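The complex appears here minus one protein chain, its other protein chains still in place.
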Amino acid sequence: MSSHDQMTTNRRQFLWLAGLTGVSAASLSLLNFVIGDHNEETRTRNAEGTATAEAEQSSSEHDHTPTSNTSAASTPSAESAEDMDALHEAGVKSFPAATEGLGGQPLAPVMDGNVKVFNLEASVVSWEYAPGQYAEAFAYNGVVPGPEIRVTEGDQVRVVLTNNLPESTVIHFHGLMLPNSMDGVPFITQPPIKPGETFTYEFTARPGNAGSHMYHSHHNAAEQVTKGLLGAFIVEPADPSTRPAFDREYTIILNDGPIGGYTLNGKSFPATQPLTAKLGERVLVRFMNEGLMIHPMHLHGMPMTVIANDGYLLPQPYMLDTLNIAPGQRIDVLIDATELGVWAFHCHILSHAESRHGMFGMVTVLIVEE
Amino acid sequence: MSSHDQMTTNRRQFLWLAGLTGVSAASLSLLNFVIGDHNEETRTRNAEGTATAEAEQSSSEHDHTPTSNTSAASTPSAESAEDMDALHEAGVKSFPAATEGLGGQPLAPVMDGNVKVFNLEASVVSWEYAPGQYAEAFAYNGVVPGPEIRVTEGDQVRVVLTNNLPESTVIHFHGLMLPNSMDGVPFITQPPIKPGETFTYEFTARPGNAGSHMYHSHHNAAEQVTKGLLGAFIVEPADPSTRPAFDREYTIILNDGPIGGYTLNGKSFPATQPLTAKLGERVLVRFMNEGLMIHPMHLHGMPMTVIANDGYLLPQPYMLDTLNIAPGQRIDVLIDATELGVWAFHCHILSHAESRHGMFGMVTVLIVEE
Partner (left out) sequence: MSSHDQMTTNRRQFLWLAGLTGVSAASLSLLNFVIGDHNEETRTRNAEGTATAEAEQSSSEHDHTPTSNTSAASTPSAESAEDMDALHEAGVKSFPAATEGLGGQPLAPVMDGNVKVFNLEASVVSWEYAPGQYAEAFAYNGVVPGPEIRVTEGDQVRVVLTNNLPESTVIHFHGLMLPNSMDGVPFITQPPIKPGETFTYEFTARPGNAGSHMYHSHHNAAEQVTKGLLGAFIVEPADPSTRPAFDREYTIILNDGPIGGYTLNGKSFPATQPLTAKLGERVLVRFMNEGLMIHPMHLHGMPMTVIANDGYLLPQPYMLDTLNIAPGQRIDVLIDATELGVWAFHCHILSHAESRHGMFGMVTVLIVEE
C-alpha cells in the first residue's frame, strides 16, 4: 500500500473522528455500530483491561515469559493476524464508547453569605468504567472521579461530607494550605467520619496556593482512593495574569485501582473521552495521579511544555513529549495545537494501554481540527 | 460534628503530639498505654507492614481484585467500621513507638594525624523495625541505617571496614568522586572483602563534591543493601555560604527491602520518628532512596523547595508538595515551617503507607510548634 493511499484512508478516518469534536460521549454512542457484537469484543478486551498490580502481573506472565529456545517460533497465540486486527479495529471504531456516568464535572457551590458551600456524599455505587464493564466503586456524589471543585484564591470554602459508606472516611485536601484541623488525617487532625455521619470542612483558599490540587480520602486510603474517593480541587488565581494564558483546558486524573484498572477520569479506553482543540489553540492539561503506580503519558505529534508542579509555577518551563507522573503529583502542561489530526495520547507503560486484543486503559486522543 | 468541635479535638491532639518535640523515641515510649494490647495490634498491622515487591503483590490481590458484579456490595472485610477505626487509632496513639536500636546517628571519627578515621563493622543483627517486629538485618555497627558519616570538603577520610558477615562484601561510596581503586566494585576495583577480613578505604573529600551522598554494599547488593548495609555520607561545603542556609536538618533514608518492608530510617510507622520545627524555621530534609522502588513523598500543609539532586545544587530551585525519588537518588529540599500543627508526611503510593488496619511503613509527621 502506498503512503498516498494511506493518506486518503487516514483522511476519512480523521474526518470521522473530527466530527466528534465537542460532542458528548453519550450522543456519540449512537454512532457505534454492531453494538451487540462490539460489546462482546469490548468485554474480551476489558477482561485484560481491568489490569492492576495483580492483573499486570498475570499479563506479564502472558506477555513476557522468557523463551530460551532457538527456533523462530510463531506468536504465543494461535489466533490469526486477521482475528487480532479485528479486535483492535473494533475497539478504535467504538471510541469514544458510551458508558453510564461521567465524573469530574464542575460542582456548583451553594452560597451561604460569602461562603462557597460544596456538598458531597460518599457512597457505594456500581461504576461502568468501560462498555458493559462494571465495578463496585466508592464515589463522591455517585461519580468517579468525584465532581470538580473549583474556587478562587481568597474564597471562603466549606465542604460538607456525608458518609454513606459502610466504613469510616475523611477528606484530605491534597496540596491545599489550610488549618491543621481541616487536613483530614484520622486521629491526628480529626476522628474518622463514621457511617451515617456528616462532617464540615471550612477554610480559605489561601492566596499563593493557586493551582491544580486534589481532594481524596485519607482513611483506609490505599483502598478508598483507588476505589474512587478522589477528585480535582482547582484554585484559580485571583489575578489571572499571574498564570500562563490558554484557550481551553482539560483535567486528566490517572488511576490504577480496582475499578477499571488503568483509567483516565474513571474510564478505560474506548470509554475515555477525546481531547479536542482548534488548530493554533493553546491547551492546558492538568495531570493528576491518584493511583499506586507511575504513568509516563505520551502525546503523539507535538510536544508539551511543563509549567507547574503540584500547582507551583516552574521558574523555567521545559518541553517534552512523555510526561512521567507519580502518585500524588499534579503536573500542568501547555500544548500548542499546531498539528492537524487525531493524535494518540496514552501511558507509555505499554501494558497499561494495549493488549493482544487491542488498546484499553490509559488511552485517549487529542483531536486538532481546522 | 461541627468543625468547631473538631478544632477543639484537634487542638488536644496537637498539644499531645507537640509535647513530643525534641524528645527521644525511647523516652516517648513511656507514654504508650495498654502496651500489651497495643503490641498485639501492632503485630497485626505490621503483618501487612512488611510489604515488599512480594507482599505488595499479595496486598494488591487483596485490595485490587477487580469486581464486575453490579450490586453495591459492602466492603470486602466483615469487620465493623468501629473495629477498623480502633486499629487505626491505636497505631496513631502509639506514635512514635519505642523500638530497640536507632540508626543514622553521627559516627565520631578517630583522628590519625589529619586523617578522619571511621571504623565500621558489618554483621548480622536482629533489627526491631516496628514494636515487637524483628527481622534479620545486615548492619553497619549494629544499626540500620548505618551511622551517619559526615566530613567537610578537603578532609582526608579513611573508612575501615571489618566484615563479620557470613558472606563477602564491599563498600561503594555512592556519589563521591574518588580514586577508582576506592570505588568498591568487586573484581573491577577490588576483590570482595571476605568474612573475617578488614579493608581500608582512603580518599579525600573532593572540593566541589559537597552534598548528600551514601555508602552501601556493592556486592550481592540487591540483597545486602535492602537488608541494611547502607548509610548517609554527607560532605559539608568548606564554605557554608556556597549552600542555602537552614535552621535544622533531617535525613530520611527510604528502603523497601526484607527488613520491615517500607521503612524511613530503618523503622516502619508507628516506630518512625517525627520531624519537628519551630514556627518560621527553615528545615533541610535530605531524602535518600536505598530501596528497589520509587517513593513519592508527600508533605501535608506546606510545600517543599527542591534545591539539590545527588548533592549538586540546582541552578533554579522549584517547589512541590510531592517529591518522587527513585532508587539511588538523593534529593535535598527546604521546608519553611510556616504552618502550625502536626502534618502527615508519607509515601503517596498509598499501599506503602496504609492498610485496612491502619497506617504503617513510610509514614511520619512534621510537627510545627510555637
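We call the chains A and B, going by the order they appear; numbering starts again at 1 in every chain.
Rule of thumb we're sticking to: contacts are C-beta pairs under 8 Å (C-beta built on N, C-alpha and C of every residue); 3 or more make two chains touch, one makes a residue touch a chain.
Small disclaimer: the values here were computed from a predicted structure and weren't measured.
Taking the complete complex into account, B:Asn309 is the one of B:Asn119, B:Asn309 or B:Thr338 that touches the chain left out. The chain omitted from view is touched by exactly one of A:Ala277, A:Ile294, A:Ile307 or A:Val333, namely A:Ile294. Of the options B:Pro96, B:Gly146 or B:Pro186, the residue whose C-beta touches the omitted chain is B:Pro186.
Per the touch definition above, the residue from A:Thr99, A:Ser212 or A:Ser355 contacting the chain not shown is A:Ser355.
Against the chain not shown here, subunit B presents residues 50, 52-55, 57, 123-126, 133-136, 166-168, 172, 174-175, 177-183, 185-195, 197, 199-202, 218-223, 225-226, 257-261, 292-294, 309-312, 314-316, 326-329. Residues of subunit A that touch the chain left out of view are 1-3, 6-7, 9-11, 13-14, 17, 56-57, 59-61, 63-75, 81-82, 84-85, 88-89, 92-93, 294, 296, 298, 300-303, 316-322, 324, 339-344, 348-351, 353-356, 365.
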